[in-house]
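Every protein chain of the complex appears in place save one, which is left out.
Note that the chains take the letters A, B and C in the order they are written out, and that residue 1 is the start of every chain.
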Amino acid sequence: MTEALVVTGTNLGVVISLALIAGGVIWLLVRSLKGKEVERRVIFGFVLIAVSAPILFPITFHEQISPVVKAVFDKIESLPAGSTVAISFDFDPAMAPEVQPMANAFTRHCFAKGHKVVFLSIWATGQSLLTSTLDTVVRREFPEKRERIDWVNLGYKAGNQGVLNVIVSDLRKMYPTDVNAVPLDSIPMLAEVKAFRDLSLILAVGGGFPGPKEWVLYVGDPGNVPIAAGAAAVTAPQLYPYYPRQLIGILGGIKSAAEYESAMVDKYPQFDSVDKPGLRMMGPQTLAHMVIMMFIIIGNIVFFRSKRMRSQL
Amino acid sequence: MKREVPLFITFFVGTLLIASVFIPPAESWGENFSVYFDIIAVFAFFLGGGNLLRIHLQKVASKRPDWGYSIVTLVAFLVMLAAGLFKLGNPGGISGNLTTAQSWFQILFQNIMSPLGSTMYALLAFFVASASYRAFRAKNRDATILLVAAFIILLGRTPFGTMLTSWIPPQYDLLQVPNLAIWIMSGPNLAGQRAIMIGIGLGIVSMSLRILLGIERTYLGDDR
Amino acid sequence: MLFRVAIAFACLFIIAGVAGQPAGDTALAVQQTIAPVTSLIATNHEYDNGTGIDLIWVPSIDDRLAPSRVTGYEVWRSVVGGSGSRIAELPAGANKFTDEQCSRESTYVYSVVAISVAGNAVSISTAPIQPAREWINLHRLNLLAIAFLVSAAVIYFIQSARSGKKLFVRKIAGLDAVDDAIGRATEMGRPILFIPGIQDMDDVQTIAAITILGRVSRVVADYDTKIKMPVSRSLVMTAARETIKASYMAAGRPDAYNDDMVSYVTDEQFGYVAAVDGIMVREKPATCFYLGAFFAESLILAETGNSVGAIQIAGTAMPAQIPFFVAACDFALIGEELFAASAYLSNEPKQLGSLKGQDVGKAVALVVIVVGTMAATIGSAWDVTFMNQLWSALKVVFQTN
Partner (left out) sequence: MESGLMHHVALWLAAFLTLGIFSFLYRDNTWYKVCEAIFVGISAGYWFVAYFWDNLYTKFWVGVWVTPMADRPDDWYVLYVGAALGILMLLRLVPKVGWISRWPLAFIVGATAGLYLVTYFASNVMLQIEDTVRPIFGAENDAPIYEIIGNIVVAVGTFTGLIYFFFSKEHRGAFGRAAKVGIFFLMITFGASFGYTVMSRMSLLIGRMDFLFSDWLKLIK
C-alpha cells in the first residue's frame, strides 16, 4: 500500500518553505547537540511557519478510509431513502474548523441519499454555525430540498443533557416549535417523529460537554437509537469505549473528516467540485506534526546531552 | 438551624433523586432539577455580574494600575447587556429571535467574541508544541512509555507513517504504523481509559455519600 | 377514519384472495398483494410510568422472501372511543415496537400494516389494552443491588473508622506536596492561584474542587498566604467564598478574610482563560492549583503557569485532559484521586474510611473481570455449559438499563 505523495500548487513555494523548516531544524539540532535548551518562542515560530507555509502553498495527500469512519459512511448508505436523521451541532466557532467539515459532509451525504434531516444544537454557540451550514450547504447545493418537508431546523435549547433527557422520549416538550416558531405538529416531516428515539440515526457533531458522549448516555442507550459521533480529535479517544456497541462509528478530527470527504467523492463524483476543507487542511496538519516530532527528538537530545554533561562533572 | 437545615436539604434532595431512578412515576424529577438549576443560575449571575462590575468600578475609581482596561471591560459588558436585553437592532423588536443576523447582539458575537474565542483556542497549537518539547523526554521509565506511545500515534496520523512502514508484508500489517496506532487506541488506551472510568465512578459514589451523609461539608462553609 | 377504510380494504383483499383463488385472473392479483403480519400481541411495557405498550408480531410471510416484498410496516393506534392514527413507520423485517406515548387514562387498540409496492395488508387488531404504571423499576434491581453493596461498604468503613479502627491509606504524591507548595508561595511572598475548573456547581468535579479548596484554604489561612481564585461561574464564586471564609474563621483569623479573594470573571470558556493567563503573567503566582472539570484550556493554563515558574498541582476526572496535566504539571491527580483528595487531605478517620469503602468496589470489579473473562473464554472456546451460564449470569447482573 504505497501512497503517492501528490504535490500540487506552487511548487517553488513548497520547496522554499520546506527548505526554511529543514534549515531551521538543522540549526537547532547543532545547538541541541551542544546541550542547549530551545526557547519557547523559537518553538512557537516554527509552528507558525509549519502551519502557514502549506496554507499559502497547498500540499494535499490522498486519504484511505479507516473502519471506524467507514462504519458511519456505510450506515448512512444503508438506511432506506426517506429515513429521518438528526444532525446535532454541539460545538463553538473555535472547534468549528475541525468538526464543521464533518457536519457538512454528513449533510451532503444524507441529502444525496434522500434522507430527511433534523438540524438542532444543544450549544448556544452552535446555532450560528448551524445557520452557516444551512446557508452554505443546504440552500446553495440542494435548492430543491424544502424546509420543513425535507429538513427542519429546531435551533438551540438551553439545558445541556437535560434537553437530551427530555427529547429522547418527548420532542415536543422541549421543542414545541422549530426555530421559526412553526409548531412541530404542523411540520409534515415530523408527523411521525414524536421523540428522538423514533429517528433512524443521530449524528452528534461536537467535542465538548455536552457532546457525543451525552448523546450516547441520554439518548442512544435509553432510546435505543443508533448514534454516530463526529468529534474533535481530542475527545475521540474517550469515545472508543462506546464503539461499536453504543456508537456505531466515530469520526475523530480533521483526518477522519478528510477520509470521509474522500469516500464521498469516490461514491458521489458530483461532490468533487465542492470545497473539501478536511482534505485541504491535511497538508498544514502533516507538516505541523513533523515539526512537533522534530521537537520531541531535539528535546530528548538536549536531555541526554545535559545528563551526560552532568554525570561528567 | 444554620448548620442543620442545609445538611438536611442535601441529604433529603440527594436521597430523593437517587430513589427517583428506581421509581417510574418519579423519573421526571431529574429533569426538573435541571430546570431548577438553570433558574437558580440566572439569579446567581446577579451576584457574579455584580461582582464583576464592582471590581472594575473600584479599580477605575481608585485609579489602580491598568485601570484603563477596566473601563474597556465595563463598556464591553454594558454594551453587550444592552444589546441583548433590549434586543437592539432586532427587526422583530423585543419579541424577535435573539440571534437574528441583524441584531447587535449577534453582530457583536460574530465579529468580536467569536474571533477572540477561536484565537484563544488556537493558542493551544503552540502550547501543545512547547509541552511536547518539554514533557516528552525519556527521563524515567514512565516518561519513556508516554513518549513512545505519543510518538507512534503522531506518526500514525500522518501520511509519512504510512510510507515509512508500507514495506511490511500484509500478514504482519499490524506493525505498520497507522495500524499500530489504531491498535494502541483500541487496546492499551482502551484498557487505561476503562480503569480510569471505573475508578472515577467509584470515587463519585464515595464522595457523593460523604456529602449526603454530611461528613463532607466544607462546601457549606462548615469546617469543623 | 382512514384506519377503518384501510381495514375495509384489507378485508376486501382477503375475501377477494380467498374467493378468487381458483380463477386465473384474480390469482395474479393475489400474487401481487402481500400477507399481513400475524400473531400481533400488545402487552403493557414493564416498569414505566404507565406510558408504554409493547407490540410484537410475526412478520408477513412475504417479508421472508429474498428479496423481501415488504418495504416496511406501519403501526396504527386508535383510542377506544376515538380516532386512529399512524404512530410509527418501521423497516422491513421489524417484529416489535414499543409505543411510549400512551396515557394511563386511555385504552388502545393497535394494528400493523405491511406495506408493499403492490398494496398494503392490515393485521387483525389487538385486544383493547390500557397501560399500567409500576412503582418500582425491577429492571434496575441489579443496579440498585450493586450500588447498594458498594455504598454499604463505604458506610461500613466510615463507621468502623469512626469507632477508632486504624486505617492505612497509601501516599498520593500530588497531595503530599500541597503543604510545601503553599509554604513556598509564603516564602516567596507571591500568591497561590486556585482554579476550580470551568463547570458550574451541578458538576460533581466542581464540588470535589470546592471540598479540596476547604482544606487548601485552611493551610493558606494558617500560613497567611495570599490566595487568588478567579472563577467562571457565579454559583462557584458564592460557594468558594463560603468555603474560604469558613477556613479563615476556623484558623481564628476572620479579619484576614476578604471577598475579593474570589472573583467572577466570565462564563465563557476562553474569555475566562484569557483573563486567567493575564493574571498569571502579571501576578506570577508561586503555586497554581487546577482542580475540577477542565476542557481544552487545561494545557493553555498549565503551559502559561510553567512559563512563570509556578509549582503546579492539577487534578481532573476529564479523561481527555488528564494527559496534559500529567505532562505539563508537577503533580497530577488522576481521575479517582481527585474525588479522594479532600478525604485524604482532611486526614479524618471517617473520611479515610470512605476511601477504603470504595476500594471494596474496585475489588468487586477485579473479581468480576477475572472470573468473567475466564468464564467467557473457557465457555466459548471449549463450550463448557457451566462457564457459559456463569458468563451470561454476570452479563445480566452488570447490565444497566
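As a working rule, contacts are C-beta pairs under 8 Å (C-beta built on N, C-alpha and C of every residue); 3 or more make two chains touch, one makes a residue touch a chain.
Treat the numbers as computed from the prediction; the structure is a model and nothing was measured.
Listed by label, the shown chains that the missing chain touches in the whole complex are A, B, C. When the full complex is taken into account, the listed residue touching the unshown chain is B:84, out of B:84, B:159 or B:178.
Check A:17, A:88, A:169 or A:285 against the missing chain and you find that the one touching it is A:285. One chain is missing from the display, and on subunit C it is touched by residues 142-143, 146-147, 150-151, 167-170, 172, 201-204, 207, 235, 238-239, 242, 264-268, 270-271, 274-275, 277-278, 281-282, 319-320, 322-324, 326-327, 334-337, 340, 344, 355-356, 358-359, 361-362, 365-366, 368-370, 372-373, 375-377, 379-381, 391, 394-395, 398-401. Touching the omitted chain from subunit A are residues 41, 44, 47, 51-52, 55-56, 58, 94-98, 124, 157-158, 173, 207, 217, 221, 232-234, 236-237, 241, 245, 252-255, 281, 284-285, 288-289, 292. Mapped onto subunit B, the interface with the missing chain covers residues 2, 5-7, 9-18, 21, 28, 30, 32-33, 35-47, 49, 52, 66, 69-70, 72-81, 83-85, 98, 101-102, 105, 107-113, 115-126, 128, 132, 142-143, 145-154, 157, 174, 183-202, 204-205, 207-209, 211-212, 219-221.
The rule we apply is simple: only the chains that are shown with their structure count from here on.
Ranking all chains by how far their C-alpha centres lie from the centre of subunit C, first place goes to A. Chain centres here are Cα averages; for subunit B and subunit C they lie 16 Å apart. Computed centre separation for the pair subunit A/subunit C is 23 angstrom, with centres defined by C-alpha atoms. Each of the following residues of subunit C touches two or more other chains: 270, 296, 319. With touch defined as above, residues shared between interfaces to two or more other chains in subunit B number as follows: 34, 117, 120-121, 128, 130, 134, 136, 193, 197.
Of all residues in subunit B, those touching subunit A in their complex are 30-31, 34-35, 38, 97, 99, 106, 109-110, 114-115, 117-118, 120-122, 125-126, 128-130, 132-134, 136-139, 147, 150-151, 154-155, 157-160, 162-163, 166, 176, 178, 182, 185-186, 189-190, 193-194, 197.
Of all the residues in subunit A, the ones that touch subunit B in their complex are 1-3, 5, 38, 40, 43-44, 46-48, 51, 61-62, 64, 66, 92-97, 125, 127-128, 158-162, 165-166, 179, 237-238, 240-241, 253, 255, 282, 285-286, 288-293, 295-296, 298-300, 303-304.
Note for the complex: subunit A touches subunit C at residues 40, 80, 94, 169-170, 192, 194-195, 197-198, 208-209, 221-222, 234-235, 237-238.
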